[in-house]
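Below, a portion of the complex is reproduced, with chain positions unchanged.
Just so it is clear, A, B and C label the chains in written order, and each chain counts residues from 1 on its own.
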Amino acid sequence: MKGKKSLRKVRAAHQAVKPIKKVMRNISKTIGQPAGTLQHIGEQKTDFPAITVFGYDADHEFHMPLKSIAECTALKDKQKVLWVNIDGLHDVSVIEALGKLFDIHPLTLEDILHTEQRSKIEDFEHYLFLVFRALDCDAQTGEITEEQMSLVIGSNFVLTFQERPGDMFDALRARITSPGTSVRKRGADYLAYGLIDAIVDSYFVILEQLESRIELLDQELFETSGRDTFESIYLLKKELILLRKSVRPMREIINSISREHYTVIDDEATWPFFRDVYDNVIFINETIETYRDIVIGMYDTWLAIVNNRMNEIMKVLTTIATVFMPLSFIAGVYGMNFRSMPGLEWQWGFYVLLGFMGMIVAGMMVYFRTRKWF
Amino acid sequence: MKGKKSLRKVRAAHQAVKPIKKVMRNISKTIGQPAGTLQHIGEQKTDFPAITVFGYDADHEFHMPLKSIAECTALKDKQKVLWVNIDGLHDVSVIEALGKLFDIHPLTLEDILHTEQRSKIEDFEHYLFLVFRALDCDAQTGEITEEQMSLVIGSNFVLTFQERPGDMFDALRARITSPGTSVRKRGADYLAYGLIDAIVDSYFVILEQLESRIELLDQELFETSGRDTFESIYLLKKELILLRKSVRPMREIINSISREHYTVIDDEATWPFFRDVYDNVIFINETIETYRDIVIGMYDTWLAIVNNRMNEIMKVLTTIATVFMPLSFIAGVYGMNFRSMPGLEWQWGFYVLLGFMGMIVAGMMVYFRTRKWF
Amino acid sequence: MKGKKSLRKVRAAHQAVKPIKKVMRNISKTIGQPAGTLQHIGEQKTDFPAITVFGYDADHEFHMPLKSIAECTALKDKQKVLWVNIDGLHDVSVIEALGKLFDIHPLTLEDILHTEQRSKIEDFEHYLFLVFRALDCDAQTGEITEEQMSLVIGSNFVLTFQERPGDMFDALRARITSPGTSVRKRGADYLAYGLIDAIVDSYFVILEQLESRIELLDQELFETSGRDTFESIYLLKKELILLRKSVRPMREIINSISREHYTVIDDEATWPFFRDVYDNVIFINETIETYRDIVIGMYDTWLAIVNNRMNEIMKVLTTIATVFMPLSFIAGVYGMNFRSMPGLEWQWGFYVLLGFMGMIVAGMMVYFRTRKWF
């Protein structure tokens, strides 16, 4: 019972959201502008950009919110690891100031602001730039939202850019503030691993939510298989297509980290952790493919069940027509007004005729059995 | 409401245009001719070929229309960057003269004139030759038109050939005429990047237009799903097939620019910009694939909805037939003219029979509920 | 007869088990935890972890169950080959102690405990780590269960981890305890081969069971092809999708063993045996693909048969309606109460009309024959 309700909620949510909108949005706004022009492309998802900074080594740690990037200047190069996180990208001046401070290429800043990017990895001289599509799933409606997450990984700093504040990195933050954890003992590259791992983990929540929807549909399929069921399958298939588009590029990105030996990921010890993330990404990709095969199979099944039901409906119709048309005809014949018709005057005529009709019905039944209609 | 109108406009436009014509046209005209024979293959899309020339370095700039290629001779080799643009290809002598001036291989000239080429890149000793399919989308009808855009990139010149004048490069022209822009500071390879970027950007407009049509169809699908809807899906699918054919080769072309280290693109600084274009081309390719998956899903959905509706129609028919055929038969039996039939003379016979009929109807209803037809 | 029963049993079993659940389970539990945290993820499938140890060389052999890992310390490094097998993974302390004793990396221990891993191979300095999905098939219901099998292969030891006790390695154990067998003469890498071979062999049992189900369905398809048949095809297809997901990664794993020259598999003589396993894995993969093609063909066939049957039903309906509707109409005409109608008073009128009706029926029959409906 609960299952069906949540399916219905999902359907309602989707009709409101129109997930197709996610594919491409607003890109034409920048057409004709020179490369490197900074302009925020995307919805404004938060009021003020929130800047938070973490600095730590094995022994010391501090974290605080910042009002402006200027406050950050003093901190730079004095920490073993400095993590600056920015939630909200619509204030271009903040991004610009940060870019100047950490010497980021204008094309990188442009990519951070254009929030409809394909996931990618780009190696610059003194930093590594990564763009990911992070997914979030509303616990209530099952609505999947997507946001762009950009990472700039330097030798002793990590910058992260999110479109809106989220709880994705809360566990990681907790581990940074606890002394003695592995993240405290290691450098910026291990922090980057922790962040990427958190993003990849967020996909697993989506997969679980999709799996439970598939299970519910699987049941509904053989029970009702009405048009509602079909719409759910259609939505699920479309979401899997879009999800695959988001997830597929991650495979080659994480693979390139473990293969290309980027300078900022110098610690030999970090490599096995990235291989672990890589295994997860492959697992996610394969699971999406498997779901897709299953959902395509569901569509076929839905169609087969509808066809089968049609068959049964037609059998009922044909049976009824085949039985009653001849009978009605006979009754019609004896309803004609000819003066001389045999048997009309005979006392048992009516009953004999009824008996004859009964025999016809019996004959039909035998015929239907032979054809295995029942 | 507006949405439906624009869909209808798209359909009407397409029935007029017959987009299938775009696939291959007139190629057989040249069969049997020796390689390098110059002859314009394609429709004449403009009256006179318009020749315009831009010359600039960081400090100076000039631009003017030319009446003949001869005027160009004086300008050659005296500018840091010389850009000659030709709109309209039907005057073979203009192309020939330009070819002689800049020492272009006859096969290249032939390819410029045969406007049904596949996109490609060819490296000659002193220049790089590129052919692209530029797309334009009529704002009114949504009709997509395609034209061939040829680029010849030399060390200090760029030649562009279009079938008809367009506004695709207007923003770039504006930046050239403004002093201090990045294009003014850099060489011919950066100009080439600017031109290719403008061509790639033109695809995004098409994608947005396609996306809005997909959204409209997505709504229409579950609302009406008549034959009109299907024709729209069919047209969309065919356009995506043709679009993919145009766009797919660009991937390997742009990739080869960033990989092959062509001599005319010697500036190390230009490379990140081409990588940016490459990301865009991959994004466009993947978006087209995603659209295709969605449109194929729509076709399946349309068929499923039609099947489902058939099911419902058949249920109505079968219900009506199953209820009224037996009733009519009974009425027919009591319409027979046998002399002795039980109950005819009885005062309440008629009402008892009607009651009996009512019971049959009630029984049917129970049966239908059991089969979950309502 | 027996065949049909077993198909029905399979269907019943599957409705109880919901095999879709196997795809992904409980992974989100670990989200937010630092890498290397040991926690058992999966169902507890046995009460106590059972530890058994085998030590042997060509001349001596012993085997015994252990109560704790501590007992194992004395045995380590004193045997030519030491095999420690653990059934049941829920007691994290056992795994941890074993890890400490044999110097296993924390990420390996984490992977052993997370029983939803994708099959993989990982090379560490002094050991090789392999994860497989072992399949088991209930002889009664045909229900396929999956468990994770982890192998740690060192230079002179092999550790195996199973989720629950099984008889998969019984034949191998028997060969170890018999003096003079090839396994006794060779090292730990040959033991590893024996274990992997046993896992791969377990797939063949599944394939045979699937093949016999396909054969049964093949018969049922052309005999009944009801909705039951379709559900069986649907289940079979879904199982093949999941099975492929389990088996596909094995190909590259076994291939990497024969290609990468891992240090722990130093014996040149072991290589041909792994190539043999590799042939088997390719054979299994191809057989699954072939089954899938066949099962997809079955779905098409089912649909075609249902469509064909519909055709025949409609022919019956149309024949009946086409014959009796005109007849009933004629009877209806002569049932009208007009005073003057031709022939009503005529003695032979009734018989002439019946004859006329007979001629109509004959005409219809000729028409149907022409259209090849019979």
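Definition applied: a residue touches a chain if its C-beta (ideal position, glycine included) is under 8 Å from a C-beta of that chain, and two chains touch if they have at least 3 such contacts.
Just so it is clear, the model here is predicted, and its values are computed rather than measured.
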- Message: Counting all identical protein chains, and not just the 3 shown, how many does the complete complex contain?
- Response: 5
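In this section, only the chains that are shown with their structure count from here on.
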- Query: Looking at which chains touch, is this a line, ring, star, complete or other?
  - Reply: line
- Message: Interface check for copies subunit A and subunit B. Shared numbers divided by all numbers used: above half gives same, below half gives different; which is it?
- Response: different
- Item | Chain at the geometric heart of the assembly (C-alpha centres) | A
- Message: Using CA atoms for the superposition, what rotation angle relates subunit A to subunit C, in steps of 5 degrees?
- Response: 70
- Note on the structure: Chain centres from averaged Cα atoms put subunit A and subunit B apart, in whole Å, by 27
- Where subunit C touches two or more other chains at once, by residue number: 335
- subunit B contact footprint on subunit A (complex, rising order): 18, 20-21, 23-24, 27-28, 31-36, 105, 107, 117-118, 120, 122, 224, 226-227, 230-231, 234, 237-238, 241-242, 245, 299, 302-303, 306-307, 309-310, 313-314, 316-317, 320-321, 324-325, 327-328, 331-332, 334-337, 341, 343-347, 349-350, 353-354
- Task: Going by the contact rule at the top, pick out the subunit B residues touching subunit A in the complex.
- Result: 170-172, 175, 181-183, 197-198, 201-202, 204-205, 207-208, 211, 214-215, 218, 222, 272-273, 275-276, 279, 282-283, 286-287, 290-291, 293-294, 297, 300-301, 303-305, 307-308, 310-311, 314-315, 317-318, 321-322, 325-326, 328-329, 332-333, 335-342, 372-373
